[in-house]
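What you see is the complex with one protein chain gone and the rest in place.
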Amino acid sequence: MFQVRIHGRGGQGVVTAAELLAQSAFDEKRFAQAFPSFGSERTGAPVVAFCRIADAEIRVREPIMFPDAIIIQDSTLLKQIDVFAGLVTDGYALINSTRSFEELGISDLAHSHSRFITVPATAMAMEYLGRPVPNAVLLGAFAALTKIVSLHSVTDAINEKFKPKIAASNCAAATAAYEFVLAKVATHA
Amino acid sequence: MLRQVEGSKAVADSVAACRPQVICAYPISPQTHIVEGLSRLVKDGTLENCEFINVESEFAAMSVAIGASATGARVYTATASQGLLYMVEAVYNASGLGLPIVMTVANRAIGAPINIWNDHSDSMSQRDSGWIQIYAETNQEAADLHVQAFKIAEELSLPVMVCMDGFILTHAYERVDVPEQADVDKFLPPFQPRQIMDPNNPVSIGAMVGPEAFTEVKYISHMKNKLALDVIPHVAADFQGIFGRSSGGLIRGYKLDGAKTVVIALGSVLGTIKDVVDEMVGADFAIGVLGIIAFRPFPTEAVRAALSKAQRVVVLEKAFQVGIGGIVIENVRESLRGTDTKDYTLIAGLGGRPITKQSLREYLVRACQDDVDDLTFLDLDTELVDREILREAGV
Partner (left out) sequence: MTSSPIKFYQVGSFAVGNRLLAADDRSIQSDPNRTNALTSGHRACQGCGEALGARYALDAAMRATNEKLIAVNATGCLEVFSTPYPESSWRIPWLHSLFGNAPAVATGVAAALKAQGKSDIRVVAQGGDGATVDIGFGVLSGMFERNDDVLYICYDNEAYMNTGVQRSGATPPAARTATTQAVGENPGNVFGQGKNLPRIAMAHEIPFVATATVADLRDLEAKVTKAMSFRGARYIHVLVPCPLGWGSESCDTIKIARLATQSGLFPVFEAEHGEVVASTRIRQRVDVEEYLKLQVRYSHLFVPARRDDVINDLQAVADKNIRRYNLLRDESESI
C-alpha cells in the first residue's frame, strides 16, 4: 500500500487533489481510498487530505500516520504544522515553493530523505490556469516524482472531473509540472 | 457501475435508483453531500416524478416524510446527530404508524459539547424507537444497504435507518459498484402501501389507543421487528441473486473458525479491526472478527451461534451508556447467556477520535491475555481527566 498525505489550506483544492489521485489509481485498475481531515467550511484554514493506493481492497480507516509521500500545497504551513510527521525513511516530499530547502528551513530533513523536491506550482498554475490553484500541477509533479500513477492517468482523471476548458488547462499545467520534475530529478541524479 | 466515488454520492445515486417520490431533508454535517447530490438529480431531471422539499428543520423533515409515506409515496430522508434528536417525536411516530420510510443516519456524535465528527451515539439513542437499524461497513455496503432498505421497509411496513459513519464513510472517496437502474428495478418493485390516504377508500391513521389495546399494538410491533430477522437475510439473498455480491444480512464473520477471541463491532471500524487482526498471527492470538450489520432487531441467535466457540469477546463500541458502560455489549451478553465466555467492552472513537491500528493492537494483545479491564476507553488522556477533576474540586 502506498500512502500519501496532502497538506494545504481551505480553497486550494487539497481534497480535490486527493480525489484526483485516487481516480488516477482507479483508472489504472487499482484500489484507492481518499478522504479529508474533516471540519466545517472555512477558506484559508489548514486542511489535510489522505490517499491510499493498493492492489487489494483497502480496509483500514485511520488517518495516515506514516505516509510514503507528502505533498505540501502551501509552504506557509511549514511554520504552523509538523507536516512531515511520520514520513517514512525513504519517503517522498513534494513542496510547492520557489525557495530552496535552506530558505524553507528544512535542509536537514531534505538531506536525510533523498526524495524531497520543490516545484513552483503556484507560478505554473498562474501561467496555465490564471488562478493560484496548484493542485493539478502538483499531481503532475507527483506522478513524475513517485511513478505511483502515470501522467496519463492523472490527465484522464482531470478530464473526468472538470469541464473541458478547465480540464484542458489543468492537464497542460500537470504535464508541464511532470516534465519539470523529470528534468529536475535527472539533473540531480 | 464500478466508479471511484464519494460515499455520499454513491448513496445519493443508489437512493435515486430506488425511484423515491418524495425526498425531504434538512442539511446537517456530515449528511449534506447526500442530499445535495439528490437535489441535483431532481433539479436536472435525472430523477423524475420526485418532489424534493427543502424543509426548515429535521422535525419538519420527518413530518413531511410521514405525510408523504401515508399517502403512498416512497420516501427518503437523511440526518445525523442533533438532527436525529430534533425529530425524535416524529421518529417514534413513523414507526408507530408503520410507515416504510428509509432514512440515512450519517453517524455523528451528540452534543453538548457540539461535535461534528463520527460516533454512534445518535443512532444508538434511537435503538428502542421501533426502527430497523442496519450499519454499513464500507461505502459499497452503504450503497447496497439503501437499496435493500426500501425492500425491507416495504415488506414489513416498518421504517429503516441505514447507518453509515459520518465523514469516515460519507466523505471517503473509494471504489463502489453503484447499483444500476435496471438492476434496481428488477430487485425493487413499486411501493405497494399497506394502507394509504385515498379518497376512494378512506382510512383514519393516527387514532388514540388506550390501555385496552396499547399493549397489543406494541406487542405486534415487537413481533414484526422479530420478523425482520427473517426478512433481512432473504432480502440480502435476493440482492445477491441480482447484483452478484454479498452485502447486508444480519452479521458477517471474519476468521471465526478456531477463534478464541472475537472482536465485535459495527460499521467502518471493522475494516481497521480486520487489518489489525491479520497482523496478529501466531497461536497466542486465535482472533477473529464479528461484524454486526443488523443491530435492530438484534440477531441474538445468529450471534450466539457465531460466538459458540469463543472464550472471550471484545466489543468495540462508538457510544456508551453514561455511568454504566457499553450498549452493544448488553445485547451480546444476551447471546452469551449460559456460557462462560468472558466479555470486555472497549469504548473507542467517540467524537471522531481516530481508532488507530497501533492503539487497537496494543489493547487486543492484552485482551487476548485477559489483561484488560472490563470497561476501557481507548486512548483516554488520563492526565487531562485528572487535571480537570482537580480543577472542578477547586484544588
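In this document, chain identifiers A and B correspond to the written order of the chains, with residue numbering beginning at 1 in each.
Convention: a residue touches a chain if its C-beta (ideal position, glycine included) is under 8 Å from a C-beta of that chain, and two chains touch if they have at least 3 such contacts.
If you're wondering where the values come from, they're calculated on a predicted model, not measured in any experiment.
A.B. asks: Please provide the labels of all shown chains that the missing chain touches.
C.D. replies: Visible chains that the missing one touches: A, B.
A.B. asks: Which listed residue (B:S14, B:S39 or B:T170) would be found touching the missing chain in the intact complex?
C.D. replies: Missing-chain contact among the listed residues: B:S39.
A.B. asks: Looking at the whole complex, which of A:A45, A:A85 or A:A183 touches the chain that is not displayed?
C.D. replies: A:A45
A.B. asks: Determine and list the subunit A residues touching the chain excluded from the picture.
C.D. replies: Against the left-out chain, subunit A lists 40-45.
A.B. asks: At which residues does subunit B meet the chain that is not included here?
C.D. replies: So the residues of subunit B touching the missing chain come out as 26-29, 32-33, 35-36, 39-40, 43-45, 54, 56-58, 82, 86, 111-114.
By definition in this document, only the chains that are shown with their structure count from here on.
A.B. asks: Under the touch definition given earlier, write down the residues of subunit B that touch subunit A in their complex.
C.D. replies: Within the complex, subunit B touches subunit A at residues 3-4, 6, 29-30, 116-117, 167-168, 171-175, 268-272, 274-275, 352, 354-358.
A.B. asks: Taking the touch rule as given, give the residues of subunit A at its contact with subunit B in the complex, in rising order.
C.D. replies: Touch list, subunit A to subunit B: 18-19, 22-23, 25-26, 31-36, 38-40, 58-63, 65.
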